Each structure stands twice: as structure tokens, then as C-alpha cells.
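Yeah, one chain of the complex is gone here, protein chain that is, but the others are all in their spots.
Coming up: chain A.
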Amino acid sequence: MLFASCRTAEILMSEGISQSDQPVAREGLQGDLFSKFDPLIKQRTDLLSSGQEDPFSLVMEKVLSPTQAICNGRETILLGTYNYMGMTFDPDVIAAGKQALNDYGSGTTGSRVLNGTYQGHKQCEEALKDFYGMDHAMVFSTGYQANLGIISTIAGKGDYVVLDIDSHASIWDGCALGNAEIVPFKHNDIDAMEKRLRRIPEGAGKLVVLEGVYSMLGDIAPLKEMIAVAKKYGAMVLVDEAHSMGFIGENGRGVAEAQGVMDDVDFIIGTFSKSVGTVGGFCVSNHPKFEIMRLVCRPYVFTASLPPSVVATAATSIRKLMHNADKRAHLWENSQRLHKGLTDLGFKLGTDAPQSAIVAVLMPDLEKGAAMWEALLTEGLYVNLARPPATPANMTLLRCSLCAEHSEEQVGTILGMFERAGKAIGII
């Protein structure tokens, strides 16, 4: 596959793994399957030999709260987690987990369709149905598997998946696992999407895959317009609301709710690993035949179900997220304060106005980005480093994600750290 360099491999870069697009000169041991990783190994060695701390091997030695941890023996403010609503240390959530651990044991040791569905899994699915006001909910072991399973199963041979080029790795991998024709379009470009839908042969099944919030730049999709176009061409619509759950929309249902188009979304994919504060993934839908998915979706069937303590914490957290208007308002204030503060300091940001709880700071290049990342860590601040080609338009980003538990004072401290580090590195 030389011409089509799909971004799947590159998206992985944000998790610290990368592959070069270029053909690899094989050296050393003949037949060593690892020689294809040589360019990346070299890039990392070069970067680290300059004394740069490895941005992808940080260890949290102790976690003090949703917003603070000890890293390298230093107390550090966390500004690079997806713990948007700060639910990880919620006393009710922890109590529910402990109770389930006592009552049901440490794990299910089985698939959801065999011995792995406990009362807790059903209660978790009930909580999701109530949260989204939808008829069906299916809990997967991760959000990654939810995308993998739903996309690969519903779009079959001869069908078309039309998706945003900046989609998350799990969406791309869902496409790769299935047999449908895959047609990407330019990020958030309504015309580009429409052109592709218009050219799909008559009678073919169509699935449009969008995200509410795109996690690299923290920008949101014009779902209202895009979903209207998708429906005009008779496509089904799947929206990944991983980064909006619990925060965006009147009831925290996501960007589709905020834009008033929940009723036109056929499938919402989400995760427990962000606002919900544990691990797991799900799909909710009003499709009358949705339940058949439990039998035909391989990433649901052929893996063990979540431990009872995890689904108990998830269900408790989801129910609490329904009534969280104050926390949501505070998170918006944090996002606005950080966005304005960084703009005033002279940093270039991924969006002109804050659109989500993610604020992406644009770095001039990887070296400066890595140096800035390390300077912030030395100041006592953790952010995510994202680098090309994972990022759109080959940008190097310092991605800041806010938590509803960050205090106003902490945001002030964070801005001071950015100012000192930015001046020391010479970015502002």
C-alpha cells in the first residue's frame, strides 16, 4: 500500500508510536521483522540523546486527586488527562466499586454473551439508556473496541463508510477490520462530504462517521449541517462523542445534543475512560434491530466483559453526570480562562475560541515542543505532547485538557508556568 498512506498508523503517533511513510532500508539482521521500525528508533534516540526527557515514558508515581499527581518526585498539576468531570475520586463512585468488588469478585472471566453479563453490566446499560434517552445500550470493554466492533459490523461488503480524515485511530481501525469501501473527506468540510456522498453508486448502503469533539485541536464538528446532508443522501450516521460526554449539551449528551440533532443520530459511540472516569466503551441507539449486534459483533463477543467493580463505578458515575450543571459551568469557565490567558500571553492556539475542554497550543516544531513540554514538567505541569504526522497539517501541539476540579487559582498558576516556560524556550 504505497499510494494510500492512510492516517491510521500516524494517528498512533499521539500515543507515542509511529511509522514512516518512506520505504525502509533494511540493515543488520536479515529477516528481522523489527527493521521496519529503525527510522522511528533512530528519531527517538536522536531526540533523547540531546538530554531531552522522554515525553512518552512518564510515570505517575502517586495520584493525589483528579488534578494532581507526583511525577519524578515532584508535585504536578495534571492538565493532560481526559478526566474532564473529575469523577475518578468521587466518593459515591469509589464506594460503588468497592461494594461490587466485595459482592461479585475481581473479574467475570467470560464474554458478555456467555458467563460475563452480571447484573452490574445490565445496570450500567440502563444508566446509559437513561443518560442518552435512547432505547438500546451496549457496553464494550473499551471505547476503542466499540468503534472497532460497530463500524466493522454494520458496514459490510459493498457498503460505503464516509468519514472525516482526522478521525480517531479506533474509527480507522474499525474501517480496516471491515469490508466496506472507505471514503475519507477533508476535516469538517461539509462540501467535501456531500460530494462524496453524491458520487456513491445508487443503492449502496452508507454510513457517515463523525466526531463531536476532535481531540487534537479540541474543535467541534458542524454536526447539524453535516447530519442534514448525510440524511439527504439516505446515510446512517454514527457520532463518536468520546470527548463531549458529561460536559457538552444541556444534559451532557454531547455536541449532537448541543446542536439539537440527537434525533437524527443513529449511533452514538462513547467511552468510560474520559468524563466517566474509569474504563469501558459503549454504543447507544434507537435502531429497532440494535440488539442483534450482541450476537454478530466480534469485538463484543470474543473478549471478556468488564470487571464488576468497573461497571459499578461507571453506572454510578454516569447517573451522577446527569445532574452536574454547576460542574459543567465551571469547566466552561476554566476552558475560557485558560484559552484567553494563553492567547493574551502570545501563544498560538488550535482554535480562535474555546470549543471544548481541550485547548491545543501550537508549537513551532518538535524540538521546541519537546523542550517546552519538559520545561512545563519541571515547573510542575503535565500536558500532552502531540507531534506530526499524527496531528493535522503536521503541527506539533501541547494539548491541555481541563478538568471541572481545576480551581480558578490553579488555572492562574498554570498560566504563570506557561509564561515562564514559554519565555525560557523562546516561544513567546
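Here is the rule we use: a residue touches a chain if its C-beta (ideal position, glycine included) is under 8 Å from a C-beta of that chain, and two chains touch if they have at least 3 such contacts; residues count from 1.
Everything below uses one rule, namely that contacts and distances are computed from a predicted model.
For the chain that is left out, the UniProt protein name among "Catalase-related peroxidase", "Dihydroorotate dehydrogenase B (NAD(+)), electron transfer subunit", "Acyl carrier protein" or "Cytochrome P450" is "Acyl carrier protein".
Residue A:I165 is the one among A:I94, A:I165, A:I190 or A:V279 that touches the chain missing from this view.
Contact with the chain that does not appear here is found for just one residue of A:I41, A:A353 or A:A393, A:A393. In the complete assembly, the contact with the undisplayed chain comes from A:E181, out of A:E53, A:E181 or A:D264. Listed residues A:V113, A:A192 or A:A304: the one in touch with the omitted chain is A:A192.
Think of the hidden chain as still there; on chain A it touches residues 1-7, 10, 21-23, 160, 165, 175, 181-186, 192, 195-196, 199-201, 389, 393-394.
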